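Just passing along the structure, written as structure tokens.
Here the complex is missing a single protein chain, while all its other protein chains stay put.
And then chain A:
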């Protein structure tokens, strides 16, 4: 692929990768895990177990017949102590399977390394593994890997940019599980008949780039290339990554497969590498725990379903009373209302803030400085979008291409008047959708 000179507009955000040297620690099994039945985009799972059942590690405990779904497995061995209805982190309803762990961690009998002879078998195995897009999207991977035009897909792009401040869990994977990443990539490329693979990594992670390169060499130099990317935000956004690596423009709503590429996060790929070796489904997740209110920032491998409060305790507890807890990074992550929520598959960070960062900054008048224009990777015009939102003008919003906005938050980050521009665009999208459905 030719050297590209053109880059999309981007911004500089402080990296704050405080935990980059923190080797992943395996968290002890908590007394209880609370496994959510909706951990992916699509239909939630129906519990396969009931109160009093005994379960083992890796046993499927939730599934659905709807195509857009993936099974959910128990992360511990123990007894199901109840099926609870609760509020999910986005305010919706959620079913939790609560398991009291016996701490023996006995493996389920059904676990074995899957055979992947044909493509169908491979896709089936990926579904059975419980894998969803671990970069944050939680899109079922077996659907992503099974596009209609599979014969046109030639390129695997592995996303190791990790451009969000604070988060280092992908970075740790690239350093700690390098072999799984390359094995996983080779497997996916072979199974889906792809000719080339690229791993995009921001150049602020030289050790990860070096580790991946030497592993590629060790594997006999297959057609996988590590692409160092500028450490700019939002380098890891799907459409930005596709452009920076291939030079192809990807519209909102278009599948990467339509452009002949499939994009997976490094963590997803590393998981595939591991899963096809030992058959252990997705039951634990590496999570960066950081922020000014946590006593001991760390990278923690926690069983899925662990309460955030338990993870916090493992990291030495709160240094001071938390004001804001984020699931994910500060740019796109979600502020949650309680530390009693459990860890789910696509969580990659828990950030806890008590200081100034927690506060919502006061909005002032737009000074027309144009910084938001220069920040937007897609060259949208946030000020015009905001005024169109204020007027509820669906036509103008469409003309200004509000649907292209990926809510990366760059415009809001950069605005000296602290205007909630990306949030406004979210409202704008809703207005357009509403108008279209009429």
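For the reader, a short list of remarks on this structure follows.
Everything below uses one rule, namely that contacts are C-beta pairs under 8 Å (C-beta built on N, C-alpha and C of every residue); 3 or more make two chains touch, one makes a residue touch a chain; residues count from 1.
Keep this in mind: contacts and distances are computed from a predicted model.
From the set "Ferredoxin", "Electron transfer flavoprotein subunit alpha", "Ion-translocating oxidoreductase complex subunit D" or "Polysaccharide deacetylase", the protein name that UniProt assigns to the chain left out of the figure is "Ion-translocating oxidoreductase complex subunit D". Screening A:112, A:221 or A:368 against the full complex identifies A:368 as the residue touching the chain left out. Of the candidate positions A:17, A:307 or A:345, contact with the hidden chain is made by A:307. One chain of the complex is left out; on chain A, the residues touching it are 8, 11, 13-14, 165, 239, 249-252, 307, 309, 318, 321-326, 330-340, 351, 353, 357-361, 364-370, 373, 377-381, 383, 400-401, 403-404, 407, 409, 412-418, 420, 422-423, 426.
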